[in-house]
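Structure incoming, see below.
Excluded from the complex is one protein chain; the other protein chains are retained at their positions.
Presenting chain A:
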Amino acid sequence: MRASLSLRAGLLSIAILAALIGIWHVATLPTAGAAGNVDPEYAALVSGAAAEGQKSAFPTPADVGATLWKHIKDPFYVRGANDQGVGIQLAYSLGRVLVGYGLAALVAIPLGFLIGMSPLTYRALDPFIQILKPISPLAWMPLALYTIKDSGISAIFVIFICSLWPMLINTAFGVASVRKEWLNVAATLEVGPLRKAFMVILPAAAPTIMTGMRISIGIAWLVIVAAEMLVGGTGIGYFVWNEWNNLSIGNILTAILLIGLVGMILDVALARAARLVAYRE
């Protein structure tokens, strides 16, 4: 029953994919009469061929497939600063995300631990966290550029800021809501503070902390694209922006697909890690 359900779901997924590609294909077929309808300003912007209406400006699935294949075949080429393989761009973005996210984890988890252990600091810091949390991380960008004066580090800082809050809040919450019974067990066994922190509180709060880490990596990956569009230079966000300037919709679509894939891989990796620390009560 279960197997047949996942089989049917898989078949349905493939059918939906085929339908979407089919619609896309039909929608982007060359249209003869389209020339007259093209806005002249737009026609000036896009390439001549598209404006003539021989072929839609939007690439067909086959075009995108070819572009995708071209990128996958040679992801790491470097032909000058503005023409690097999509693999290299993804690696830049991933590097920034991992550094910013890693730093945020290094700060948020110990800090959240301390906040969660002390009801006083929990309450005292709560208003700050509540106000800082909803700020779009990109709003920090000008400030970061002004103070840090380095676009690469500014991008990392923005990732740091946006990954910080979910991990901080979840760690503090997880630590603060460790079951009283478990703390009582530690107390009656006269367990020292460090041993209690690592043997009781950390494992008890670990699933909540992992949830925060998973939310954070998702947000960080969302934000890096926007941040790189702003700071430019390298990265998949910059690649998308650059291809928009080149009006290479095929490249943009390829990048979008890859951004989705990488985001999914990051999420799955953290979900796996979360399963390692999960426990059933």
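We adopt the following convention: contacts are C-beta pairs under 8 Å (C-beta built on N, C-alpha and C of every residue); 3 or more make two chains touch, one makes a residue touch a chain; residues count from 1.
The rule is short, and it goes like this: contacts and distances are computed from a predicted model.
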Protein name (UniProt record) of the chain left out of view, among "Cytochrome c oxidase subunit 1", "ABC transporter ATP-binding protein", "Ferredoxin" or "Sulfite reductase": "ABC transporter ATP-binding protein"
Residue of A:A62, A:A124, A:A139 or A:A187 in touch with the missing chain, whole complex considered: A:A187
Option from A:G10, A:P110, A:P142 or A:P203 whose C-beta touches the chain left out: A:P203
In chain A, positions touching the absent partner: 181-182, 184-185, 187-191, 195, 199-200, 203-204, 206, 277, 279-281
